[in-house]
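The complex appears here minus one protein chain, its other protein chains still in place.
== subunit A ==
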Amino acid sequence: MIYATEIVRLDGLFLVASMDDQNQADVQEMKQQARQILKKLTRTSEPRASLEGKKHTMHYLLNDQLCFIAITERAYPKKLAQTYLADICREFETSYPRTAYLDPHLRPYTYAEFDRYIERSRKTYQDTRATDNLGRLNDELKDVAQVMTKNIEDLLYRGDSLEKMGDMSSRLREDSAKYKRAAVRINWERMLENWGIWAALLLFMGAMIYVWFIR
């Protein structure tokens, strides 16, 4: 089951997004994650990947400046999803001139009408066991032999853990400096505690002697 399909330019501009998926909360959550992934994608990123979430899988296909994203249920065959994306990609790039969709002044969702095609092909890819789809799978198997598969959480929080390490070490350094200062102070206090009375007494005696005998 393919839940959502999106076509996004690598600068973050949405060109097309399917509409028929609004009432599933977890698909929306997946879309949010997809948005974060998008920010990390560049032209040199892995061109095809399937990223697994808890219930859903996000598949993407990079081509030129465009990123084609499909969110499917987790059990949906990865290769079929990639075939679906390749299909969408081919159709989109033949339907619209490259200069048009790369125009920097484009308003978001300019090609919303493409949703109709998405809707249509989504239906043909709906049933994973349909013989038609199996045949298609076999044909294209060699093309999509290498699809990177990762867990979406890993990808999302990979950067995070490094940052966390950095944070931790800098905190450690600050803390140690603090402890050092505290230790010095404690030493002083202890010395005062032990010898302070004697020192004060000595000083007092000295002063007395000075007053009485010398003056």
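A few notes on this one:
Methods note: contacts are C-beta pairs under 8 Å (C-beta built on N, C-alpha and C of every residue); 3 or more make two chains touch, one makes a residue touch a chain; residues count from 1.
Simple rule for what comes next: contacts and distances are computed from a predicted model.
With the options "Protein transport protein SEC24", "Trafficking protein particle complex subunit", "T-complex protein 1 subunit delta" or "Snurportin-1" in hand, the undepicted chain maps to the protein name "Protein transport protein SEC24" (source: UniProt). Residues of subunit A in touch with the missing chain: 12-14, 16-23, 104-105, 107-109, 112-113, 115-116, 119, 123.
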